[in-house]
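Reviewing the structure listed below.
Only a single protein chain was left out; the remaining protein chains are all shown in position.
Which chain is which? They are A and B, in the order written, and residues in each are numbered from 1.
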Amino acid sequence: MTSIIGPASYKFFGIFPAAILSFVLPIIGIGLFAYIIARRIAPLVRANPDNRFDQIGGRIKNLALVWLGQIRQPRYMLAGVLHIFIFAGFLILSIRSTTLVIIGFSDGFTLPGFSGVIGDIYNFFKDYAATFVLVACIIAAIRRGIIKPKRYAVPEKYGKDHTAEAVFVLGIISTLMLSESLFEASELAYEFQHSGQEHFLAPLSLVWIFKGMLASAPQNILQGLHIFTYFVHDLAFFFFLCFLPLGKHFHVITSVFNVFFMRVQKGNVKPVMHGVSDEDLDDLESFGVKKLEDFTWKHMLDFYSCADCGRCSDQCPANAVSRPLSPRFITIKARDLMFKNYPLSGEIYKSEMLVEDIYTEDEIWSCTTCGACEEECPLGIEYIDKMVDLRRGMVDEGMVPQSLQKPLKALEKRGNPYGKMEKKRADWWAKDKEFKAQYTIKDLAKDEADTLYFVDSITSYDDIIQDIARRTSIILQKAGVDFGILGKLEKDSGNEVLRFGEEMLYQDLKEQNTEAINETGVKQIVTADPHAYNALKNDYTDLPPVKHISQVVAQKIAAGELDLKSCQDPDKVYTYHDPCYLGRHNGIYEDPRQALDAIDGLTRVELEKSRDRSFCCGGGGLMLFYEPEEETRMGVLRVNMAAEAGANVIVTACPFCLVNIQDAIKVAGKEGQIEALDFTELIEQHIA
Amino acid sequence: MTQIFAYIPYKNGAAEDIALEFPSAAKKIDESASLTAVVTGSGADLDKVVEDMTGIYSEVIKVDNADLAYPNADVVRKALANIIPLDAIFLTAHDTFGMDLAPGLSVKMDSSYAADVVDFEGIDGTTLKAVRQELGGAVSTHMTIDIASGAVMTVRPGSFAPVEGGSAGGSVTDKSGDAGDLSAKRKFLEIVEAEVGDVDITKSDVLVSIGRGIEDEDNIEVAQELAEAMKAVVSCSRPIVDAKWLEKSRQVGTSGQTVKPKVYMAMGISGSFQHLGGVKGNPFIVAVNKNPKAPIFQVADVGVVEDILDFMPELTEAINDL
Partner (left out) sequence: MEILVCVKRVPDTAENEFELNGAGNDLDRDDLVYSVNEWDNYAVEEAIQIVDKVGGNVTVVTVGDDESEEVLRREMAMGANNGILLSDDAFEGSDGKGIAAILKAEIEKGSYDLIMTGAQADEGAGQVGGMLAAMLDMPYASLVNKIEVGDSKITVGREIEGGNQEMNEMQLPCVLSIQTGINEPRYVGIRGIRKVAKLDIPVKSASDLGVEGVGDAGAKTKRVDYFVPDLGDGAEMLEGSTDEIIEKLIEKLKAKGGL
């Protein structure tokens, strides 16, 4: 015998050709896999439409960075790096695995182009890949099985623990790595014994180690091991393939699609129904997501793709204050339902109202739409659109908490959630006699100006927040901006009306505002309210460009048109809190910081959770009216974070953040130690 | 001469405070009117109330019938329709019983009807002028009531000055025999008592009472701290109970508890009459509210226009520093 017998030529008991088995196994495996996938696609076919073939450039970029580049993984360093190793290993080893399947019935098969030097180089890398994957699996198994990070725990109300499945899969992957390496090592050891020919092997790789161990093993053992490990690998490979779509490891298959189809544009909300224009909304029988099949196919793909890593819920402020919401289980409960209603064989079950069946009303209202979950998800799973769609369904069914019904009705009747009279919308100017004497604010219903200052409801009507309107006006005036306001023609921007699922009311507000704004002929819009900024910029269409006041200030400072004095309180330590609708949803992180840093002598520290990981203050707009079940307030946690960072002034650039943080300071008992300040107040105080 | 009959509500053998207020109301309707108290019921409780009423009213009608033992409005209405002269003026309290009884009685007696009257401005011919409130107390109105064929009216408890009782030496007329058929299609079953909470707010001399101004459940702690400093108990208005921030047993008002403290700290309470209806015994009322137009300032002894969330912690601190 000159060489080890490969699986393609091997005969069991000397008569039965192994090639038959290695030919049949892939056929069964692939057949079964195709069947399972077909069943899994069934609900997606019945789902609502989605528009995910636009913005191809952005999608390819996401594919390159988020999927292939795994850039979101190292946000959780250890788990992220382990995942990158396993992910990269899988990519490299996929070629080897494909080759191996074919080797089962064709001895010495190599993929085209992999026979020469390239093959040698590839082998060098794949040997290390297998090794690293195995090491990563062992560390991961220790983490999941023994250390058990809190993030992975499943609270009782959400179902069973998922650790067993996770460790089982790590076991299969390890089996694949070990069998592949042993298959190769047994052949090389045999060959070495026979011919004394030494192959170059990646030092310290699994193959290298195994070959060393097997160097003096009897030849019949090596032959047996060679065939045995081949079929172990083949079986494990096809078992794994068919096992993937049965649970959280489906992401191994779906991730590439899910990332390609993920949200490209930020800050906006999906239309009620893709393909139905705003004008035709009245013709729709039903609004929003009520039953499983009302989700779009992409949102269903999201459910399949969740790897259960728990990062979303770890970042979720609602979850942090023990509201009855954990984004991870929004997905997992839906996936469990999909598996239940669309079983692998037999009848498809009719789905029931999701809110009642798997979700609760409070769960869906608990979301502040801050976007921390979406920002974190390595698979590009979306939550805000789903929350909005579920709320649209609830609003359509009349399931709206009493605490939200009043402001919604007030918005319908008066255009603001407080039920205040329209004619008092400009009272922030008219009522402050001192201010009125000094500054004239143009009413664009009568006068003309280049710029519209969109004030929005809370800044127009809340006694304390009205100050932001006055400061903003002073800043604009001193920066030489020719501006005016809509006065009583302005309605609530509707940012939260839309996100709380009251689509038709939002449409109404949008139409009224759009008409009033376009009537004025302004060239740009400025606002100090990030929620208004977001709605006007991302939800409205056909408006002049919109700027947040922090952008105006930063630009005017850079252009030398606005000078700031030295810091009035140089002993204080300032920190900037990123409002969700300025930062995460619109990417404005630097402008406010630049403006703050332009104040000479101002000491500024960064919060640990800042920029795209900023922690929501508790939510704005209608969220102020909602009475959630929670153990503490988000704002209190945020104030504590600022205290830990050693700050004693929290500067924010959003009226809702200001309200929430000011309240939270009182609740946290930190009055006198920490104060909250709006960006406009700080800047206006420091205008030279 | 105007004949006025006043229906006396009572509980456990004790007449409600309004029994002392009807005489003032009657005088404001017509100085020279005759005023008769009407007491219905059965047994010892009835006798006791009738006895008490002879100290306040010169004439008392007593209607004793086992069917009237519990004041079921549908039954009482039948009895009264047979006993009260159809062209008389009939007064009762604008309380949960009066609201049940009176509108239907005005139909049965074919009389004019006016509800929740807070003041009378005398009779001109057959027209009685009265004052009431509308839109939750936001505005008042003058009403004219044609009393030619009698009138049924409910008056707001606490709106008329109570008289001194005890010496009227009134006579009692037993009209039990005139009550007539008292069968009814509504049957009283039982009273389901409100759940008794951990604290009895009716026993406290000082109450720190919170309303909508507290804004959030978490802020209740701030009121709790003030109450501790004042050795008081925290009570509240209806919205706080509706929001389930405090239990029902803490609610002051007509649909909650009736309290008689010495000092009543109304914190962020606007002061609807339903709420104030539960505050008895003329306490010293301190009102803190950020809305200077809040009606509570009209009834309070001392008022402060501030946000209670700012004011209460400072007051607590100042008291603790004493």
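Operating definition for what follows: a contact is a pair of C-beta atoms (placed from the backbone, for glycine too) under 8 Å apart; a residue touches a chain by one contact, two chains touch by 3 or more.
On a predicted model such as this, the values are computed, not experimentally measured, just so you know.
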| item | value |
| --- | --- |
| Partners of the unshown chain among those that are drawn | A, B |
| Residue touching the undisplayed chain, where the options are B:Thr2, B:Ser209 or B:Ser249 | B:Ser249 |
| Residue of B:Ala73, B:Ile123 or B:Ala168 touching the missing chain in the full complex | B:Ala73 |
| Touching the absent chain when the full complex is considered, from A:Ile28, A:Leu78, A:Leu246 or A:Met421 | A:Met421 |
| Selected residue (touches chain absent from view) among B:Gly122, B:Gly136 or B:Gly180 | B:Gly136 |
| Absent chain, residues of chain B that touch it | 72-74, 77, 95-97, 99-108, 112-116, 129, 131-146, 184-194, 205-206, 230, 232, 242, 248-249, 251, 254-258, 262-263, 265, 284-287, 296-306, 310-311, 314-315, 318-319, 322 |
| Contact set of chain A toward the excluded chain (per top definition) | 281-282, 287, 395-402, 404-406, 408-410, 412-414, 419, 421-423, 502-505, 508 |
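We adopt the following convention: only the chains that are shown with their structure count from here on.
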| item | value |
| --- | --- |
| Distance from the mean Cα position of chain B to that of chain A, given in whole angstrom | 58 |
| Chain A-touching residues of chain B, taken from the complex the two chains share | 215-219, 221-222, 243, 290, 309, 313 |
| Complex interface listing, chain A residues touching chain B | 403, 463, 627, 632-633, 663, 666-667, 671 |
